[in-house]
Structures are given as C-alpha cells and as structure tokens.
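A single protein chain has been omitted from the complex, and every remaining protein chain is retained in its original position.
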Amino acid sequence: MSSASLRPGGAAFNALRLGFGTLVVGFLLLPLVAILPLAFTDSVFLVYPISGPSMRWFGVLAESQAWTRAIVNSLIIGTGATIVATVIGTLAAMGLRRELVPFSGLLRSIFLLPMVVPAVVLGVGMQILYARMGLASSYLGVIIAHAVLCVPFVLVNVASSLASMDPALERAAASLGASPVEVFRNVTLPLAMPGILTGAVFAFATSLDEVVITLFVAGPNQTTLARQMFSSLRENISPAIAAAAFIIMILTFVLLLAVKGASLIGALRKKREISGL
Amino acid sequence: MREPDSFIHFKAISKVFGAITVVDALDFHVARGEFVSLLGPSGSGKTTLLMMLAGFETPSGGSIHVDGRRVEHLPPYKREMGVVFQNYALFPHMTISENVAFPLKMRGVARTERDTRVKRALDLVRLGHLADRKPSQLSGGQQQRIALSRALVYEPKVVLMDEPLSALDKQLREHMQLEIRALHRDLGLTVIFVTHDQGEALTMSDRVAVLNRGKIEQFDTPSGLYDRPRTRFVAEFIGETNLLAGRVAGRSGETATVALGTGASVTCDRGAAFETAQDVIVSVRPEMLHLVQDPGADNALPVTITDHVYHGDHIRLHLACGESHLVARAGRRDAAPPIGSKAFASFAPGDCSLVVP
Partner (left out) sequence: MSARLKALLLVTPLVVFLGLFFLWPLWMMIATAVQGGTVRLAFPQTATAIASWDGSDPPPAALQAALIRDLRADTPQERFGDAVRTLNSQQAGFRTLLPRTARTLREAAESDPVDLATVDPRWSDQAYWLALKRSMPAYTDANLLAAIDLKRTDEARITPVEPDFAVNRAIMLRTFVIAIQVTLLCAAIGLPFAMLTASLSGWKRNALLIAVLLPLWTSLLVRTAAWLILLQDSGLINQTLRAIGLIDSPLSLIYNRTGVLIAMTHVLLPLMVLPIYASLIAIPRNLMPAAAALGAAPLQAFRHVLLPLAMPGLLSGSLLVFMVALGYYITPALTGGAGDQMISSVIAFYATGTANWGMAGALGLFLLAPTTVLYIVYSRLSRTPLVQT
C-alpha cells in the first residue's frame, strides 16, 4: 500500500497521524516501562518518584521462603512443561506436515484448542480429573496441566518452520545418498531447530505466566511465582511484586532475545553480505 | 532383452494419480553418455518421469532399468543418481564445501579423501574460492554451479536435471547451457534434462523426447524434430510454423500431393507414411516460405500481404491466404512488398512436412 495515497496531504493530517501513533505506542509500552524501575525502589509504597535505587525488595524476595520456593517451583514446572510440550508438539508438527494423517485439518484445530478454551473451564475439568487420578497437588499434575497449555505454541512454531522449508531439500539429501534417518538428522532437524527453540521459549514463558490452571490443580507445595504474585496482588501491593515482575520480564525477554535475536542477527548479516557482493 | 546401446530403459512405464494418467505406458531407451531432454508443456508428465527415475515417485506400472538392473523399487538414496533441482536445493545451514561434501559423507568417504574430492568438484565449476560461504551468500548462477558440483562429486552413473536453469535470467541461462554441455562432454556423463524451454532442449541435447499428456509425441535429434516433425503438436511446439489443412490426393513413392482446403494443391516430399484420401496437415516453417510473383513456382499459394513486423535481424510478413493466416520470414535487406499488395507464397516440396492432424 502506498503511504502517499493514505495521506490526503497537509501538515495537520500528518501531525494527527504522528500524535495518534505516539499515543498508542505510549499506551502499549507505558505499563512495561513503568513497572521496571519500581523494582528498585527503597520505599514501601509502589509510587513514583522512586526513592532509591535499592536492591531492598529483591532482598525481601530472597529472604522470603514463600517467594524463593515459588521461584524454584516455577523453574521446575516450567522446565518440565517445556520439555513435555516441546517433544510431543514437535513430533506432532512433523506428523501433520504432509497432511498424510486422516482429518489433518480437524486435528490441527483441536491441537490449538487449549489456547482458546477459557483457562477456568479447563481448570475445573482438570481439578475433577486429578481428584480421580490422584494427580491433585503434585508436581507431575501441574507440569502436565501446563504442558497442555504450552503445546499449541510449540506446534505452531515448529509447523511454520517446517512449512517454510523447501521440500526439495530433503529430496536432494535422499538423492545424494542419505537414508531417511540421515535426512532427518542432517537436514530436517537442523532446519526445524529455530522453530523448535522458539516454540520452547514460548512454552516456558506460558508456563511462567500461568495462574488460573495452577490455582485449580496445584497444592501449597507447588505454588509458582505467578501464583504467588497473583495472591500478593490481591492482598497488598508491595514493591516485592515489582521485583517479582522484573524477574519474570527479564527471564522471558532474555530467552526470547536468545532465540529471536539469533535469527534477527542472521538476517541482518545475510543482508549485509549480499549487498556487499 | 537389453538393446546394446540401452543404458536407461523405461519399459511400459505409467503413473496414475487418482483418475489422471500423468505418464501413459512410455517405452524408450537412453544410451550411455547421451544427453537427453524431456521437453513438454507443464502437466505433460516430464517431471513425474524424472522423479520416477530418481525414486521420488513410484510407477503405477511398468519398470525402469538402469545399466541392466531394475531400479523402480529402490529408495532414492540407493539409486546413485545425481539430481539437480529446480531451485538448486542447497542446504542453507551448511557451507558450500559442506554441501558438496554431503554425498561423500553419506557414503562414508574418509575425511582427507573427501576434502580432495570436494576441492576437485568445486574447481570443476571454478568456485573453489567460495568453499566457506553459505548458499544464501551466493548469486543464482553460483548456486546453480554448486548444485551441479554437488551432484557430480560422487561420480554418479546418471545426472538428472529438473529445469535447473529456469530461475536464471536469459544471459546467465545461455552461459550455463554452454557450461553444462562442456561438463557433459568432458566427463562423459549420461544426462536426463527436463525443460519446458524448446530452445534450451534443442541447443543442449543429443536427443529430445517431446512429451504431451503423458505420451511421447516424438523422440528424435533436435534437427529431426525441427525439420521433420511427425505430429501437429511437435510442429507447433518446436519453433514457429504455418499449418495448412488438406487431404492426400495422390502419392507416388515419397511424394504426396495434398489438396488444401483453399482449393490449391501442393506436393510434399515426405509423404511416405500417408495414404490417399487421408486427412493431413502440411507444416511449412516461415523461413521456407518465399514470396514470388510467378504463379508457376513450386507450391505457389496466392496471398495478400497484411502486415510487416520488424524484428531486427529479419522482417516477418503476415499473409492472408484465403481464410488462413501465414507468416513468412524475409531478410531485412529484401524489398518487402507493400501492405495490401498481392503475391504468391511458394515453398519447395522438400521444405515441408506432413503431420497427422
């Protein structure tokens, strides 16, 4: 679309566009930007201007058994759920790739449903099921529940990296003498890896952020960082929450940058080298 | 039974997808060291035929023999054929030398020997200096040469190419055509080359199989196809031609007399395959058609000049002959008769072909 044609001309219209764009970007980013410095306040109130900087509230988190336990739990459960979701999600994405399975389209839609079904509804069902299966208030139970929510992210990311792969590459490998196993190991897997990693990071971020299902299936021993933050937010808002939020954000962004950044840098380098040719 | 010069033999080979027959009981031989093109419009079955030879499609019927051995049930990685794909299919996550080394690695060739052979294969296409680059850092022509070098490095019995030049621009394509021909000659390769570009097929091949709707219309040398097309499809698909419908009025030996729909009568030297009263089409290439003022010239047809079109090295004359439209080619120095003037279009009996309608 041409930008020129969207512009009925005039400085006023341009100013309007600029103003509107700035306002929306501000609305989108303000909360993210505003909460980070508050993690370093010295005050007991979550208000600006911050007094500090101080690591006081990180200290509070580190000393509180509830918070440290919650952080450890989040790491255990997040890792477990990510592994489960990544393994079975990747396998399924590869299986669905060529639409060889009957009802591929329907299966794909069902596989994405956990993203759509309201968390509370799934939570109620899981609570009933876990009471019967004896999985209630167990790490395994929480890991499984989180993995259900994480699977769609893995599936979508792996499927899109497989879809962008030229099928001739695998044929080429076979024609050059690679057996099916070697084709998978040398061509399919390495090329799907960015998608698998991105899916895994989204899976971990999803587990890290999950509150609702955790409320239903976790016992006091499996309280996660998000769950702990949720109850603190309902009780009293202390800067410890900002410190916890800081940890969640940094963890997510570092992981995302690790996978997204690698592909971004790769794209930039490619651009530079091609133009340099 | 093997014919003495049969290196690759397609025997009654068919491929059916659902209700569609893509390849229809084809039978033909390719000799060792021969460069054969499969030429046809899209959907003619040429790529399917190639993919069956490479092992990516299973034939619905018939068999394929390579060097006396049936191969149609072997998986692709056991067929020992070098395949060059349409978009090169270079592995984007490997360097150029890793790409070329890949088939050697799969065959368990030791590292030191691998390095020597990769170097030799890259030097063959004069790209040794790019060994450590990634494919995405190469131009289209360079990628094409790497794909070629990768398909040749393990010295396969046959090299299959699936429209390998279609993604290149015209100039580069012509250059690569020469390069592939030189490799074929120097290494004594047997090449099966799929293309929809008739010019490419004619320049490169020893023989060309023209495919249409899963059947071979004609399998012949380039000049055989151009000068002696046997079917209307071949006459039209290869080069440009004038078609005149008629019926065989009489035949003596090779020479047939054809009564055209316009009422005129022409003779043609290549009529041995036709019977009297059979419907035929006379095919005359534009460069064989000459404008004369003498109604008694060979096969002279009365025409009106309707247009001149300038083409740089020649001029194309559009002619109306009754209801038919003819095209003749004239040198640029020839004095072209003015538009609207009348003349006779004449051709020698040896310069036309009779084809089945």
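Lettered A and B in written order, each chain numbered from 1.
Here is the rule we use: contacts are C-beta pairs under 8 Å (C-beta built on N, C-alpha and C of every residue); 3 or more make two chains touch, one makes a residue touch a chain.
Nothing here was measured: the structure is a model prediction, and the numbers come from that model.
**Q** Out of all the chains shown, which come into contact with the hidden one?
**A** A
**Q** Touching the left-out chain: which of A:Gly78, A:Gly123 or A:Gly177?
**A** A:Gly123
**Q** Quick one: which of A:Leu32, A:Leu189 or A:Ala258 touches the chain that's been left out?
**A** Within the whole complex, the residue contacting the unshown chain is A:Leu32.
**Q** Looking at A:Val60, A:Ile76 or A:Leu112, which makes contact with the chain not pictured?
**A** The missing chain is touched by A:Leu112.
**Q** Who touches the missing chain here, A:Val60, A:Met94, A:Met165 or A:Met193?
**A** Candidates A:Val60, A:Met94, A:Met165 or A:Met193; residue touching the omitted chain: A:Met94.
**Q** List the subunit A residues touching the unshown chain?
**A** Touching the missing chain: residues 1-9, 17, 20-21, 24-25, 27-32, 34-35, 38, 45-48, 84, 87-89, 91-92, 94-98, 100-101, 107, 109-129, 132, 144-145, 147-148, 151-153, 155-157, 160, 198, 202, 205, 208-209, 211-212, 215-216, 226, 229-230, 233-234, 237, 241-242, 245, 248-249, 252-253, 256.
Here, only the chains that are shown with their structure count from here on.
**Q** For subunit A versus subunit B, what separation do you get between their C-alpha means, in angstrom?
**A** It comes to 54 Å between the two C-alpha centres.
**Q** Considering only the defined contacts, which subunit A positions touch subunit B in the complex?
**A** By the definition above, subunit A touches subunit B via 166, 168-169, 171-180, 182-183, 186-187, 190-191, 270, 273-274, 277.
**Q** Can you check the complex and tell me which residues of subunit B touch subunit A?
**A** Listed in rising order, the residues of subunit B that touch subunit A are 54-56, 75-83, 85-87, 89-93, 102-103, 106-107, 136-137, 139, 150-151, 154, 160.
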